[in-house]
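Complex shown without one protein chain; remaining protein chains in place.
Take a look at chain A:
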Amino acid sequence: NWNCWRLQDATCAWFTLSSLLDILTCSTLSAARSQHSLFFLSHNLSSSSSHTYTYDPVNPCVLMECVPPCSDRPGFGEETPGVPLSSGPPTPLRAQTFSSFSPSKSYSRQSSSSDTELSLTPKTGMGSGGSAGKEAGPLKVFLRQQTQSALEQREYPFFTLTAFPPGFLLHVGGVVSARSVKLLDRIHNPDEPETRDAWWEEIRQEIKSHAKALGCHAVVGYSESTSICEEVCILSASGTAAILSSRFMQDGPLDVEHRFEEVVSPGCGFCHIPYDELNIPFPAQLTYCYCCRRYKVPDVLFTTIDLPTEANVTGKGCLIQARLCRTKKKAQGEGNATAISNLLPFLEYELHTQLMNKLKLRGMNALFGLRIQISVGETMLLGLASATGVYLTALPSPGGIQITGKTPSDITYEQHISNMQKKINDTITKNKELYEINPPEVVEEIIGSPIPEPRQRSRLFRSHSESSDEVSELDLSHGKKDAFVLEIDDTDAVEDIHALLTDFSIPAGFYSCNTEIMPGIQNWTSAIQMFTSVRVFRLNTNLTNQGLNKIFSDLCENLLKSLYFKLRSMVPCCLCHLNFTVAIPEDELIQVAVTAVAMSFDKEQTLENGKQSGEKTLIKAITDEQLQFSLELNAETSSPNPLSSPKGLSDVGSHPSARASSMEKASPLPEGRSRSLRSNRSYSGSSVAVVKMTPLSFIPGAKIIKYLGIINMFFIRETTSLREEGGVSGFLHTFIAEVFAMVRAHVAALGGNAVVSYSMKECVFMENPNKNQAQCLINVSGDAVIFVRESELELTSVQPQSATTQTSNGGEGT
């Protein structure tokens, strides 16, 4: 119920923030301080000398469960989450997690916790593993240790992959993230990477320790990003803490078939908590898994990865976005860094509130592909969180949202509140219908026995907050579920709720997600349409936070609306991999760029069949001997790199370019390849080859028979005749069209007929209309591939390649 309270005045705000950090932080203050003399003078809330703050947004709802709505500082220590549950002396885990800095309190305490943190981490992992033995038994511990040993050889057990073979993810802990504000002008020798390396090192260590705190030994779906404005730089990293299967981590020659088929994982395994139930790093509301009834699951799960293929999902998913804009005074250097540091926690907190509210409003309980972008400008900070919400069958059904007023005496106000409440309830009901979320409700009553315990505890938590809460009289349950309470205590809240409700509903026939595919939709047709859309919005000066928020939110909403409208001919379709990128190119400009793919699907077919065939192709692609990657795996048997789902393949391919060259050599078919490419050209009528593009790792209804390597291209375009080229829109439109054309031409020249895992990594646009000039830089990348339609494959069957190679070679000689 972390929405029970509101930021009311400066002190309270300051206070709640610190409490937030208190609970969440696994701070690396010592690391920060040691660097302080080197590159930055830092400030944080307590005006101690660090502004590296970190934040662990795992299950934020859960996290905030027991934060009192408004209480004073002394009470806080007592209410530290988890304490009421602790039956013995704090484990190292808890010590590390919970004793962090609070505003003015012990400097020494901070340093002690953070100083010992790194050295503690291995112990932490063991500790939590050991005490988890209650139900999981020794097997779990054993497995974990085994895997751990494989993983611990790596400095950072981080995986940037977001999709894994079934059974690879044993448990998912939640999102871990870290941010740091740095001053670039404090780098002594900017040409050398040492300082920057040290910064990232710091952040990675932090991520690693967060994962440990969650009882996990690895981070998956890991990514790093920066936002720079003048000399201030925000470094961000985030990922999903997870426990991986040891089976996949073994060294030695890879027996692909064996490993993939051996694992039969239930669709709920990854939802089970990896951390020790009694030593939860935060106040989670645990219940027994709704699938297997044997293990504990959290009530909400946030992750940065794609939905695992084996996951049991009820209904369909949808894109959920939280958007936020905060004004900031213009400042220089340190002052600026401080201002930003002070704003960031609020920003993240608000983003999570929004995500949580929107998730509940849609009746869902998990987020996948969570990506939070923070952009810094001279006078504002932008935050955009995008994720795909789903209803995981294993997790409990989310409660509704209950709003309460501050002044219950006022009748008209009450009326207003109850109207809003009604709207919210209606919206939830409508959304449940829209996304086909109708989980079996009865089980809870029948099974009964395992339930009481978590229930009791949740009541316990509640009593905590209720004790100091004016709304304690409220019935906090919505139906049988615990409700999520929103208190309306100021105009902000009213507007927020309003915004929540006015999020337009997606037009009929459309689905959207920012992950690879939409859960619940399998039977794709071959119609795909990749697109890029860019919008730049000029703001008025002197806008309030509220005004800014509204504008930014509308900008994103309108962009989405436009996309739906443009793609209406493809209905029923799903916008997949909706990837928003925000930037503040100039003081009063907001730039939003979206790249995604619209894919049509067939409503008629049964989902089950589709799913099966989809899984089959996964395996097929992996075991295919034609793949360059299997060759690579054979050649490099010593390096344990068995992660090769199709997504994995493309990602591996797109990373080390050095490896790509070695693959070239390893490929025994250099000529055959160039020949077979041409055969693809003959299939289109015109002399220009059709090249498909998609940000996804696969092409529906087709099989990728060859990976031709990474495409990574930078383009810079400048014009001194902006007006003549149709203004900024005309200029950029032409440029993007040309970028697409050049990528297609490049792929066609390599002999490919598609680009997969396409992304526009950079789009920097600058203009000077007075001088009639504009510049733009675009960086795109992807994997060039050859694909064959599955229908064609079946027709030509056994030796299609050699046949087409021979015939086509004569025809097209160039």
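The rule is simple: a residue touches a chain if its C-beta (ideal position, glycine included) is under 8 Å from a C-beta of that chain, and two chains touch if they have at least 3 such contacts; residues count from 1.
Note that in this section contacts and distances are computed from a predicted model.
This complex has a chain not shown, and the name its UniProt record holds, of "MYND-type domain-containing protein", "Fibroblast growth factor (acidic) intracellular binding protein a", "Pseudouridine synthase II N-terminal domain-containing protein" or "GATOR complex protein NPRL2", is "Fibroblast growth factor (acidic) intracellular binding protein a". Within the full complex, the residue among A:420, A:513, A:530 or A:556 touching the omitted chain is A:530. Looking at A:736, A:756 or A:785, the residue that reaches the missing chain in the full complex is A:736. Note that of A:551, A:705, A:777 or A:793, the residue touching the chain absent from this view is A:551.
Residues of chain A that touch the chain left out of the display are 507-508, 529-540, 551, 558, 561-569, 589, 591, 685-688, 690-693, 726, 728-730, 732-734, 736-738, 740-741, 744-745, 765.
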